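Quick one: this structure, given as structure tokens, is what I'll be asking you about.
One chain of protein is taken out of this complex; the other chains stay put.
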Amino acid sequence: MFYFLPREALKNWLSEISKVHEVFVPVSPSGFGPYEGKLYLEKKTKLSAKEFFLPWREVILKFEARPGALPSPVFFEPVKERIIFGVRPCDAKGLTLIEKVFGEDPFFQKRREKTILLGLLCKEPGRECFGWAMGVNPFAGEGLDALFLEQAEGYLVKLLSPKGEKLFKDQEAFEKVGEEAQNSFKKAEKEFLEKHPKAPALEKLKEADLLKLYEADFWEGLALPCLNCGICTFLCPTCYCFDVQDEVVGLEGERVRLPEACMFELYSRHASGHNPRRSPVARFRNRFMHKFKYFLDEYGEPLCVGCGRCNEECPAGINLWEVIRAMSTL
Amino acid sequence: MLTEKIREIAKKLLEEGKIEAFLCYEGTSHPFRNRAVLVKSPEEVKKLLWPSFGVINLATPLQKLKGQKAGILATGCVSRAIVVLIQEGQLKREDLFVVGVPCPGMLDPSKVRDKAPEIIDVIDDLKDEVLIVTPEDKIKFSREELLRNNCQECRHPVPPLYDLLLDFSGREKSPDPYRRVQEIEDLTLEERWQWFEREVLRRCFRCYACRQACPLCYCPTCFVDDSRPQWVGKTRDLIDTALYHLVRAYHLAGRCVDCGSCEAACPMDIPLRLLTKKLEKEALLAFSFEAGLDPEAPLLFTSFDENDPEDFMLTSELKASGKI
Partner (left out) sequence: MVAAPKKDMIPYPARIERTVVETEDGLLKSFYLRLLDEEASREFSHRPGQFAMLSVLGKGECPIGIASAPSEKLLMFTVFRTGLVTDALHRLPEGTIIGLRGPLGNGYPLEKFKGKNVVLIAGGFAVTTLRATLVYLLEHRADYGEITMIYGARNPGLLLYKPELEAWKKRDDLKLYLTIDREAPGWDGLVGFVPQITEQVAPSGENAVALVCGPPIMIKFTLPVLEKCGFKPEDIYLSLENRMRCGLGLCHHCNVGPFLVCKDGPVITLAELKKLPPEY
């Protein structure tokens, strides 16, 4: 089903739904925030909507910090249902990839359940984007409840889930639209897909031999400039590794889950000091082998949606495509 | 052109067998990013170029090459980092062939980025002008405006240590290296804390890119990664973040060469360099010491002189001077 929202009605509508829901939008080039009138929709933000599902700090237990205390579980319980508007389709697709692993994780799932995701198609792919090459069709809106396509006069909205349908059932700002509008959506999709085909690289990676890839001699050269900082992992909408830490202030203790980066030496270091991925190149290789071989082999899709944030933000100038190219032409 | 000179000398060194590999920069598909690259054969030198955006100090990847006889392109701050690493026993002088460049300064990707919504190319004349190429236009900027802060404030554009110095006229020494530090110093104690909290602590998400990019952060186990005892918590608690940044800055006192890699690596554009720059200023004023100028000289923290000033640790004198 499709609706239409005139451009000038968007902000008003966001204010309206803010009365019932907790509404988050992209507020600046760096990321999302609660809707307070500010809206940044020009380009995708530096931080993706991943932080709403795998937050910077997820408290999973509380406890009194004394020996023998019993823990009490903590689950995410928002007072109001959350709406996140302006999520890019690639980022939503990223959430569906994480969900393949976190399907039974109650923390991730609670957050998914209590959130409505409203997507917004980009006007143009960004300079570093390559989502289509990773098999992402942004018009399909995977992981989203509704998808907004910007047109001359406003937004054409495609509903994608029962949650989306429920939300839009009684939104007065939106008008139902007929077949013509639907066709314009399909036309835009067709044009996009013709211009942006899936990359043959993925098929080659599926066929590649795991150990040969692992032992390939290109890793050393590719990893040389890598600083083994965690920027790419933190900004990546599909990287999901987490750390668990106990924090105690006075008598109040919390066990928290927080994002972690496989680039760090500490990530794989045993308590004994032994580290199976001690060398920087081993950690570099592991990240890409996970994304483009291990995950691909297991789930049939790479753990990458081609958002290009890593390319855009890597301080050392590493380009993911060059890594994929090396891996797929072995 | 500088790029031609670099390729020529790298080729010559490789052909003559003086080095096994040459560490320099190459271009990327991104119009304002350069990347470290190691070339091992004369045929590969065509990749090499002078990087207008070589924001990560080459002395950082250099440490991955231990045991190889490597050539390296060195600006003032790369050369100074190498000096400190030699002084601290991390590199061997004889393993290196340092090709020095009197540095024209480099451009700041975050300053360039904000000049136009879409940038296709950046053309740098290495002197006065930078052209930013957009799909529609070429926009002219003064080079000075787009330079990295540390380059604007650079006291040593000419490398102090080299085996060969390329013939090029770089920047002059900055007449006013501590302007930005002074701005913070002029704030009240409370304002300074607010600045630190707002600009550093609230923005940092502890990715440690600053540490990783730093050529002098080479501890095998950083204190933040220690688990027994765990000195620093791992979440984004402001106290822990503050501890990380302060200890890191102090650990670089008398060592930092102000290459700006930390700031360049930061994904949140935190003005990290100001912390280390402040300590650089202290070392200069109190001990007339500048890091990384002479591989034979003692390190600031390993040398003691009876006449060293002590007033900085005497609270009463600091109070009297209005510093606290």
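Order of writing sets the chain letters: A and B. Residues in each chain are counted from 1.
Keep this in mind: a contact is a pair of C-beta atoms (placed from the backbone, for glycine too) under 8 Å apart; a residue touches a chain by one contact, two chains touch by 3 or more.
Quantities reported herein were computed from a predicted structural model and do not represent experimental measurements.
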item: Contacting the left-out chain in the complete assembly, out of A:Phe148, A:Phe168, A:Tyr267 or A:Phe288; value: A:Tyr267
item: Residue among A:Pro6, A:Gly33, A:Gly221 or A:Gly253 touching the omitted chain; value: A:Gly253
item: From A:Phe148, A:Tyr240 or A:Phe288, residue that would touch the chain that is not displayed; value: A:Tyr240
item: Selected residue (touches chain absent from view) among B:Ser29, B:Ser169 or B:Ser227; value: B:Ser227
item: Interface residues of chain A (partner: the chain not displayed); value: 60-61, 63, 65, 67-71, 73, 101-102, 104-107, 210-211, 214, 240-246, 248, 253, 255, 257, 260, 262, 267-272, 274, 276-277, 282, 286, 289-290, 293-294, 297-298
item: On chain B, residues whose C-beta touches the chain left out of the figure; value: 227-228, 230
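Convention: only the chains that are shown with their structure count from here on.
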item: Rounded Å distance, chain A centre to chain B centre (Cα mean); value: 32
item: Residue ranges of chain B in contact with chain A within the complex; value: 28-30, 33-38, 53, 55-56, 60-61, 64, 117-118, 205, 207-209, 211-213, 221, 225, 227, 233-237, 264-268
item: Chain A to chain B touching residues, read off their complex; value: 30, 42, 46, 56-57, 127-128, 221, 224-225, 227-231, 234-235, 243, 245, 247, 256, 258, 261, 264-266, 271, 280, 311-319, 321
